[in-house]
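Written out below as structure tokens is the structure these notes cover.
Note that one protein chain of the assembly has been removed; the remaining protein chains are unaltered in position.
What follows is chain A.
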Amino acid sequence: MGLLSDPSLSTHNKLVDNLAKHVRKVCYAFYTAGVVWFLCLALPEFNHGTYLSENALSPGLVYPEIRIDANRLAVQLLEELQRERKDHQSTTPHAWILAKFNEFGLETHTHNYSLRYPFGGGKEFHGKNIYGILRAPRIGSTEGIVFSAPYRAPSSVHVEISPSVPLLLAFADFARRKNYWAKDLIFLVTEQEQLGMQAWLEAYHDGDKTPDSSNSYLLSGNLPARAGSLQAALNIEVQDLEIDYVDVKIEGLNGKLPNLDMFNLVQRIMAREGVTSGYKQTPRKKRRSSLSNFEQNLRQMLAMLATQSSGVPNGNHGLFHRYRIDALTISAAKRVTNSNVKSNPTSSAVPLLKAIEGIARSLNNLLERFHQSFFFYVIVHNDRYISIGDYMPALVALVACSFIKAYLTWSTLDASAIVLSQETIALKPDTKSLKLSLPYGSVLIYLAVVLLIGYLANVLPLQHYILELPLNAAPLTATILIALSLIGFVLPFVVILPDGGLELLHISLLLIYGCTLIVIGLLNFSLGFFVGVLTVPMVVALNTSTRNSTLRSLARVWTLLLNPLVVIYIIVLVMSFHQFPELTMQQLLLRAATAAMDAAAFALVDSVIYGNWLYFAICTIFLPIWIICWTLALARRRGNEIHQPKLKTN
């Protein structure tokens, strides 16, 4: 009995031959099944209601003890802060925040960090975070919970969220009077959006290591005091003390999510305090809609996947996830004046304060990190979710297409060769040696070159000699990416593989594509699924031996459209069209071009500073795969005229 992996063994039998005749139909059936399965997940029969798995949380068992005086304090602090903000148009009033932390008796420290911006000849930025630690009164400082509030200067382009800091301070003042904390509470005010948070987290976890200053762009320094291993974090972004609703943001870096228990906990406690809260919550007017349940669910799912797929966190909470700290942001929106609702400024923030207290007490009850519930899920509705076991089949069905096609192509390779040889020469060929005689070497070299192009796109923009060019980040990155894509575009015209090389390349493409897609799908389902939905039909449609020239040119156009850079450009174009519908076509195209260049540069910066792997995935995985696809779509052969008509697979 031969080995299963013996290439000289003929794998084709009747079943395989029959299947091979209908390989496209089979693949498209799988593709449709995957997409339909995904759509079905929006139906209530396919998703589940949320529930709390972690007993220790015991949410809502305590009466909130925070009273109206905390609200009064918050209002007073907000007034003081507003006065301070007049003198600090583009900076943070560090002195005031420090003084308040000290006044409330917290162990207060500042954290300095600096960023060496790699582009445009190199610049250095400095930042400062302030944090206060409330030590657990009756237990060692081995565990901590973080409550953070980002501070935005008045000059910031983002929405103003200055009431977050007074709210945090008011809660800190309440918390320090209590004796039941079993974990240290860290109250943290960060500046410069995610950069400050990233620096603080790096300093907290790796501050003791001697930094390799030559290589790193973010010099996070060290922290003077810590509070043990961080168990959970709550980021607070409040637009006003009078709130309309709370939007719970969960998507983190590289599409990581906090444990579902934490989301459920926040939902449960918000509901008890009567705060309107939800995932991707929108104002009341928008909420009233005549959409069917299915459609609403589907929109919610797609919105979540869209946010997740970029891998960029949508709040400061997202950076905690890389240190295995469950975190989310509660983002409270300002109440738009409504004659029906009488607002009472003296007690307006009390429900939110109570909710924060409730969350804090539940987190305080944790005995170990969140581990009971799901880390991989899609939220369908505020109280419904899809677990990884339910959504993975959709992606697996998509990926299955490429593996099935790879297997069937491999199995029928010799069959096609027999047909070929019988027609040309009347001799029985040695079928067993056919697979051995394929040009493995040249295909391997070709693959290596293609991967090298992708790798260059990843490392070139950060080389010293390129960084010294007097160019901004956006044009620099874009130029390099376009140049490398062009090389990939030209490559199949220049390099023509020997006989059988294309078939072999096709099989290796299918295998590489399938493997990368499933790996990406496991790490970040949204990205994997979207890429799969977009590209699987194209990969299935590719056929190196089609004779029909219209089909071939169609495939070429299709492949060109799915070039990663083109896809990014189209996405940006659609987004800018939605955002600026008043622009003319020409203006729109131009604006989208600059925005796409910016996007490329931001992705690069994200990967360098935060560790977002989207840029890496696009350069090192999607670009090479595209080049291979392009090669196959062109299907240029040596001696094209003689062999091609006779090489027919099905």
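Here is the rule we use: contacts are C-beta pairs under 8 Å (C-beta built on N, C-alpha and C of every residue); 3 or more make two chains touch, one makes a residue touch a chain; residues count from 1.
In this section, contacts and distances are computed from a predicted model.
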item	value
Among "Tip41p", "Replication factor C subunit 2", "GH12598" or "S1 motif domain-containing protein", the UniProt name of the subunit that does not appear here	"GH12598"
Selected from A:Val62, A:Val159, A:Ala306 or A:Leu551 as touching the chain missing from the view	A:Val62
Of A:Trp37, A:Phe101, A:Phe147 or A:Trp181, the residue in touch with the unshown chain	A:Trp181
Absent-chain contact - pick from A:Gln231, A:Thr329 or A:Asn365	A:Asn365
Candidates A:Val36, A:Ile68 or A:Ile139 - the one touching the absent chain	A:Ile139
Residues in chain A touching the chain absent from view	55-56, 58, 61-63, 136-139, 178-182, 361, 364-365, 367
